[in-house]
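Since the structure comes first, as structure tokens, the remarks are kept for the end.
Shown here: the complex without one of its protein chains, the others still in place.
Moving on, here comes chain A:
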Amino acid sequence: MYEDYFSIDDILSTQERIRCQLLVDIPKLGFLESSSATATLNDEKKDHADEQNFSSLTANTKLELPYWMIYSICNCKTRFASLPELPLIYSRIQRQIFAADASVVDLAKQAAHFYRQGRHLLELNFDEKRQVAMTLLQTYQQRFRSIMDASFHLILSSDHHHHESMKQQTGKFERQEKILLMLGQAAFRDYDRLVNNETKQMLPPKIQGMTTDLTNVLNGGMNRKRKR
């Protein structure tokens, strides 16, 4: 689970909530079930709040829990919860949309960590694992072309129109795709500098500092890619 322990993206992608059903009673953690807790809290007086906190989650309740919690209760010797329900973005209907044309889906809005989250999801056990994995792969394959296109053509100019069109085209990219885009653009820019014989030029340190920041980002991206 902890393949990049410090990565912000990884932490954010493991926070996504997943529905599942409990198989056993879980004592003392009644407050995890937000819907019932708030409903009863409103009805009863605040004095009962403490009591509520120590009530138990009964078996067969359906819950929405963050992925990291699901992971800890689904992947141990004695399972506490049933198979998790797939999040909407990986559901059968959505998979059909991806199969039809993956490039139109606005991943930035619907699932900002689509690939990462999907990869984490595959570590759990559920029925349609194979299909989800195939969808992830095919979605990436279909969308890769537009990422590559964007990284080749959407640079080298700073005028407003260009900027807008770039926003339009890259607005649908999710996090990992944006990192890939940045890598592509940086590589293309470097190549351009090499061709124009600008690599020998000495630049004031301020710009140099920015390039080191960029290389940090790039190294991060590289590491991520290698680990994948």
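The criterion applied here is as follows: a contact is a pair of C-beta atoms (placed from the backbone, for glycine too) under 8 Å apart; a residue touches a chain by one contact, two chains touch by 3 or more; residues count from 1.
Throughout what follows, contacts and distances are computed from a predicted model.
The unshown chain of the complex is recorded in UniProt as "DNA replication complex GINS protein PSF1", chosen from "Protein cornichon isoform X1", "DNA replication complex GINS protein PSF1", "WD repeat-containing protein 20" or "Protein transport protein Sec24A".
Although one chain is not shown, part of chain A still touches it, namely residues 2, 5-8, 11-12, 15, 24-29, 32, 34, 56, 66, 68-69, 71-73, 76, 78, 80, 197-206, 208-210, 212-213, 216.
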